[in-house]
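Shown here: the complex without one of its protein chains, the others still in place.
Entry: subunit A
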Amino acid sequence: MPPTPCSLCHIARALVKRPKTGQQVCKDCFFEVFETEVHNTITEGKGIFERGEKVAIGASGGKDSTVLAHVLSVLNKRYDYGLDLFLLSIDEGITGYRDDSLETVKQNQIEYGLPLKILSYNELYGWTMDKIVEQVGRRNNCTFCGVFRRQALDRGAAQLGVDHIVTGHNADDIAETVLMNIMRGDIARLGRCTAVTTQSEDTIKRSKPFKYAYEKEIVMYAYFKKLTYFSTECIYSPDAYRGHARVFLKDLEAIRPSAIVDIIHSGESFQLEQSVQKGMKAMQTCLRCGYISSNDLCKACALLEGLEAGLDRSALRQTQANSSTAPEGHRTIPMFERYSNIGVSQPSATEGIEKAVQAIEIK
């Protein structure tokens, strides 16, 4: 086929067919529309950010977070958002996956000149994902990882003193989440998962600037800009539930590419009926570690207790232990401090861990 000119500048040869719009654009126009759309997502309405805000970028070394670090640095300078950017990385302790990708994050730190903080599951909970999968098996391990990571990001951000976390979730991820929540009938999550910024009382704001960016476009952007990223599937993920939603979504995309944003739009338009809304639980704080929770014990503490006791399955159901103190000898999560003193070398986190260590008696 003869080369077609770009539909935007009409000069250069078109290299990319945008899945979102079907437009055929050249390399430079592609960069421009991609970056401008992210800028629009950020500044729409009142805007996600405020001037002078400290923002932590959840960086895993993968394609989304690498492109996010790049684009956010670029836009911060170009449009003068006035943001203070940091890189925050979580080490789940998955050998052969996470240890390699962290090397990429360290590279990003140098390339973009952003300070980096790495937090590991091991230092926070005393468990690595490898050990968890050994105990729990491969069906529900993603639940543990997700719950623990969410808390770990919040704690890392609190230690850095940031007010805002951004993650590289793209349009495909959000559409998959909408589908998953429908398939599992999870009303509470369905209402929350499409918001560009989520915040509950006492947790740090989280935003997804790539909410409307297609995964394909992120990969093309990284390829043309020659950004280095780490690309291997998590070794535990093939059996995950999300895989089903992803396969379905990819098939839909192949037939009608606009399906992805359409699903997100549907997710945004859901309205819960009054009676359902009243039945949902109110937010409170965990009795054991102070993190936000809908029950007496937050999910992370419940899961951790289950792991420690070897009763992995029971923790995944709703029945919660009533005591606010952990059983003898169990590791606990340090108390969550919303605004920690960062001038001194993180006293709250280490103090809590020391107490936990002292509490463990080896008989």
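Here is the rule we go by: a residue touches a chain if its C-beta (ideal position, glycine included) is under 8 Å from a C-beta of that chain, and two chains touch if they have at least 3 such contacts; residues count from 1.
Everything below uses one rule, namely that contacts and distances are computed from a predicted model.
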From "Transmembrane emp24 domain-containing protein p24delta3", "5-demethoxyubiquinone hydroxylase, mitochondrial", "Phosphatidylinositol glycan anchor biosynthesis, class T" or "Ubiquitin-related modifier 1", the hidden chain's UniProt protein name: "Ubiquitin-related modifier 1"
Contacting the left-out chain in the complete assembly, out of A:T21, A:T95, A:S231 or A:Q284: A:S231
Sole residue of A:L153, A:I218, A:A245 or A:L297 that reaches the chain not shown, by the stated touch rule: A:I218
Hidden partner chain, residues of subunit A it touches: 1, 3-4, 13-17, 24, 60, 62-65, 168, 170, 173, 215-216, 218-220, 223-224, 231-234, 237, 246, 250-251, 253-254
